[in-house]
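Take a look at this one; I'll ask things after.
Note that one protein chain of the assembly has been removed; the remaining protein chains are unaltered in position.
For clarity, chains are labelled A, B and C in written order, and residue numbers in each chain start from 1.
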């Protein structure tokens, strides 16, 4: 492994990050495991770009003592309404305490952070493939693509019908959503591969975007390489600082035949799909 | 100093202590610095005797992280109503978090703990001298005395008129309350001494009881020695376990010309007034 | 039903949960059923009568406490005449913690308390060695070995040696105690620490410094338990910040054959029983038939211990 790349002096591609105090507007369950959090936030926050995230200071509540902040993708940001949205899975200490937030509560959030997705003006249709929390990260991308006149073919993978989320949100932006499920076997890699190849044949795959599943990442890397389709992936790693300072969030990446460590918070969380190592 | 006395195998003088879950009925301000907490508690708790205390598990609330429990005298206990009362000064971490309790909240409390006051059947009138939080400890004593047919002369010392508490409570039990204040000079030791001597001359001082002020303790020790009046004092010391295990709550006591350490939680909190060292 | 029993050397315990010395006394028997414990360990006693340290003796810190109780002791006769008969009414094994300022003093108190009714002796060697500049016996492998060897001579009872965490290389001390004849190690005593009241500018303990205990020290002492368990063949008893069943299990995975619970009992008098019940429920859920199977069961074989590198 080579030492991390020189990116540490790079300027981020959006609003200056700041530690902002937001106020909870709503925090409702969308299904048995996910909640949708909407907060009122200062203007900078609402300028978050697709793929960027916030580092949330989860409350010391209900016997939970989260120590670190928790990174959450921006699921939506409306500068006009002054809101920022998150879609999160209630998993451990931090997200359980987040789930206890009631409307009116304050939530300190650091951001917007990281490098988001980029869209090439030349693309006409992109394919967005997500699973689970990955959809939270991909939703703003679909909306940005629509706004830029780029059509979106979305493939949602989920355990079963009840786990499917966000379809309306994607469809509202004009995306075409195909849902594949573990429960009926339609999420089988071979079937998803066939589906993606069909889209490519139809000229509807100028780029691949993915988040939320290692299996899907591996599939898209292989297809992308074979078909010459570029792609981007949003990755996760445990974070302490979120600002590129602690080097705890590194993951390995391929760079010119070498393996380098990059910080997900600072060099990502969005990376070139071929450089990512699952 | 000699090692602590042999009291560690002594059985307490009341209901077996237990860690009980109580429920807050009310928690209201009585003046700018004191709150009155009433909880519904299991029968054992309500059997607490005057001078006994509970060790309260203060909530981890409002950014306060009390680690130890906090000792609080039982300000009242009604086995019939199943309630226990506390009167407390909002001081630091623990009492601030206690102050945040709302009706319906649960409060774990260990007790009743310690050795309370004792009353001799031969006494006809006792003098109870208290200041500040000391009144919380002395109120149940006045009520027990009344129930035993012993008259109570109470002297309350306070900074000013607004700091006076509990007068109605004492008077309701039949006690005669004299209030002395710093603000008008009536709490001056010489004046309080004259008052106590008057009570003694009138045959109304079969025993002295005190809590809450070192100055008053010293005065009562001197007078008691001179006049041959026995007495008891309830003392405070920082506590960890409340059960005689950690030896952190020791204070020095005179015992046959020697100085010994005794545990306030286990050997007290009520001690012979002449043995206490201020 | 999980078999909760564990062996600490020759001594078989009904379960791995016992109090830490100095955090247990008769008072607790009024609140919990102490017969359910694996053992009871009494507060350290010394031959000399002692009053302990000045107050304030405790301070509260974030997620833990500081103490400078010292060792108020009523001496050996009091132990034999009062404490021991009191515990005879319980069937649970009694472990007697002893201390002394000299090697000979350790040997003599160990001998004096090696009487029927005592199941094991725990030597609290985190105390100043008056023969060597007042450094604690447990701070150097050599002095730990010397005192352990003398204790081994002095008593036929199972000998547990309790180490201090205030050392650079606890595994070396552990090996020294093992080689000198210890039957088990208790890892560890409190971590030397202090706190200052910024308003009064005074130390928050009357003796300036004291011992840190509670949840705050758990990650440090889990590490030491792991290091000691790797370094010796005798059982290691883990002790430091255990407050939940999960904490106790973590210590056992790190290599502890049993655990001691101290500070947690001050906050939650029923902590030890709650831990025991919680461990039993956890084992049942995980299909673990013998709690002893957890001892040292950390999955670390494929990992390389990176050279400590900060």
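Quick notes on this one:
Everything below uses one rule, namely that a residue touches a chain if its C-beta (ideal position, glycine included) is under 8 Å from a C-beta of that chain, and two chains touch if they have at least 3 such contacts.
None of these values were measured; they are calculated from a predicted model.
The absent chain, not drawn in this view, touches the displayed chains A, C throughout the complex. Among A:132, A:244 or A:268, the one in contact with the hidden chain is A:244. Of C:12, C:88, C:142 or C:202, it is C:202 that touches the chain left out of the display. Considering C:17, C:123 or C:253, the position touching the chain not shown turns out to be C:253 (whole complex). Residue positions on subunit C in contact with the hidden chain: 22, 53-54, 61-64, 66, 68, 70-71, 124, 126-128, 134, 136, 139, 164, 166-169, 189-196, 198, 200-203, 206-209, 211-212, 215-216, 218-220, 222-223, 226, 246, 249-250, 253-254, 297-300, 303-310, in rising order.
Taking the whole complex into account, subunit A touches the unshown chain at residues 1-4, 6, 8-9, 11-12, 16-19, 57, 65-69, 93, 110, 237-238, 240-248, 250-251, 261, 266.
The criterion applied here is as follows: only the chains that are shown with their structure count from here on.
Distance between chain centres (mean CA atoms), subunit A to subunit C: 48 Å.
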